[in-house]
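Here's the structure we're looking at; comments come further down.
Omission of a single protein chain aside, the complex is shown with its protein chains in their original locations.
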Amino acid sequence: MATVTEAPPLAPAPETKPPRKRGRWTPYWLLLPGLLWLIVFFALPMIYQASTSVQTGSLEEGYKVTWHFATYWDALSEYWPQFLRSILYAGSATILCLILGYPLAYLIAFRAGRWRNLIMILVIAPFFTSFLIRTLAWKTILADSGPVVSTLNTLHVLDVTNALGWTAGDRVLATPLAVVCGLTYNFLPFMILPLYTSLERIDGRLHEAAGDLYAKPWTTFRKVTFPLSMPGVVSGTLLTFIPAAGDYVNAELLGSTDTRMIGNVIQTQFLRILDYPTAAALSFILMAAILFMVTIYIRRAGTEDLV
Amino acid sequence: MTTDNSGDVRLSGISKTYGSFTAVHPLELTVPQGSFFALLGASGCGKTTTLRMIAGLEEPSSGTVHLGDQEVTHLPPYKRPVNTVFQSYALFPHLDIFENVAFGLRRRGIKSVKKQVEEMLELVQLGEQARKKPHQLSGGQQQRVAVARALINTPKVLLLDEPLGALDLKLRRQMQLELKRIQTEVGITFIHVTHDQEEAMTMADTVAVMNAGRVEQLGSPTDLYENPQTTFVANFLGTSNLIEAEVDSKSGEDIVLRAGGGKLVLPESRCGAPTTTGGKVLVGVRPEKISLTHADDAGEIAENRNRITGKIADSSFIGVSTQYVIDSPVCPEFEVYAQNIDRDPRLVPGAEVVLHWNPAHTFGLDAAQDIDAGVAEVEEEAA
Partner (left out) sequence: MPVVNWLKRHLVVIAGLVTLAYLLLPNVIVTVFSFNKPKGRFNYQWQQFSTDAWKDPCGVADMCGSLSISLQIALWATLGATVLGTMIAFALVRYRFRARGTVNSLIFLPMAMPEVVMAASLLTLFLNLGAQLGFWTILIAHIMFCLSFVVVAVKARVMSMDPRLEQAAQDLYAGPAQTFLRVTLPIAAPGIAAGALLSFALSFDDFIITNFNAGSTVTFPMFVWGSAQRGTPVQINVIGTAMFLVAVLLVLTSMVISNRRNRQKA
């Protein structure tokens, strides 16, 4: 017969072997190589760069840390238009990506049916063609004598954009519009994928419930769908804005000297002019500006756990 | 009784604490070879922790675990002759049914597993499904794969962690019988953890009711039901009507109690509490033991029965029986289940009635306990 009694609470615990403590160091061994890599090749370079930004000297005589913070001031006062332009272009591209990407993400999540997988592939597949080749294709699409420009001309759209300063003359290429168009194109998938992920999680019955509770389709979208897709909107806008703000490929290939962004300046300073302190200072300002904006944005959007 | 005791499970002084929280208080428990043993309790009562300590998935904070004469307290799970049927089965999603069942054999280095696996799949009636993946099977089929995967290793003890929790009611009934059949057939010790009192009572020959890390009572299902020792067991296992009463006198084998002006008789052998004249006792009686008689016919009730008067507050017809709630001076919500044999048309809400029952069905509990212990747990599990 089975028996049960409660052991006296004060009785000393029976002599037992110490509990198994295997694997106490395992997490550290697992983390070590990868973290070392990130520390040496990501964090340490930031420190080197910070030090470079306050050095003075020349290529021939070498550089010394002289805490020359004036470099920051000089860099800002000389290149503030490029900074402003970067934020403006990246911001416009982000908004355009949201406007263009949301319907497509919504279509894949709720309306595509058996076409869902195919459309998904079509969104991802362009990734496999080098983005530089695809960006060059926009040179053909927006060519001065091409059908796009002549159509815009006939419809007098160019008159409007000229007035706004987005384009100049009969051209689209080598104007802000072309650069923003290229940025939007390049980072659109980074908007669509997170949007799709968060839309796909929404229970379809919520739409029916909202409809049942007297919400018209547009109200359902505003009050139910859009708020629930906020995590996707936040991470999508970040994934678009951050790389777009640092990009120089679109400005170089599709723009002109009047559309140079801060990425172009950093690249030129570093690789052609070889003015390392200025380049490091500019890069640091860009990093600080983006971290600052992103932090504020995440606070406002209220989604702290994005990863 | 067999002389082979290699399938005995002996827990001595075993406990588990997480920081300052004690999940299982020091516990002595012996489960004999070949029995079907159930650990019954609400979620968080320590039953699953106890099971996991037997499986080796949890290290006890103190005490020892023995299988037969072998101490296994510090053996890792893969070195214990014990297998588990996990909650929601934990079938390997990347392996088909055949490979799931063959997993344990292969890990022990057995090369030719085909015949054994096929026989096992026949035993659980899944011979046709061998090459399917787990997600292609129904819940009941997955459950049988989980049992087959554990049993094929012919463990000394089979542990079942809420094995039927994910199944619907009808399938659960069917699987209860199925598991009982398999246990009788293979003769292995089964230790079964569940929050479902009906499941525990149907299948197990011994049930331990656990509450807050302690075993409240242990015994056969009938014993637990008919003779609960604590208010928790009385309320958690089925329904009990509990009344606070005062000891009036003793006459022979019986104790005479006073409750709300009337007198009740309680056999002394069925009282788990110390009784001194003038002291308090909780008196309990199960709803189905009680008969209802309309107040007009009170004279026809036999003299030696316990009786209480009251008024029907509510009645609900549920097929095999009608359940009444009676408002009486001793208890505002007295429950009575009457079988639908000869229904008295006068027994409708508002009618004055007399409740009466055989004193042999009365049980007595220590009045120092919480009278509602176990009620919330039942409601929580039902939700």
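Going by the order they are written in, the chains are A and B; count residues from 1 in each one.
Definition applied: a contact is a pair of C-beta atoms (placed from the backbone, for glycine too) under 8 Å apart; a residue touches a chain by one contact, two chains touch by 3 or more.
This structure is a prediction, so every number in the text was calculated from the model and none was measured.
Among the residues A:Ala75, A:Leu104, A:Ala210 or A:Val224, only A:Leu104 touches the chain that is left out of the figure. Touching the missing chain, out of A:Ala43, A:Leu84, A:Met230 or A:Ile296, is residue A:Ala43.
Touching residues on chain B toward the chain that is not drawn are 55-57, 76-79, 82-84, 86-88, 90-94, 103-104, 107-108, 131-133, 136, 149-150, 153. One chain of the complex is left out; on chain A, the residues touching it are 23, 26-28, 30-31, 33-35, 37-39, 41-46, 48-49, 52, 100-101, 103-108, 111, 117, 119, 121-123, 125-141, 143, 145, 185, 188-189, 192, 238, 242-243, 245-249, 253, 263, 266-267, 270-271, 276, 279-280, 283-284, 286-287, 290-291, 294, 307.
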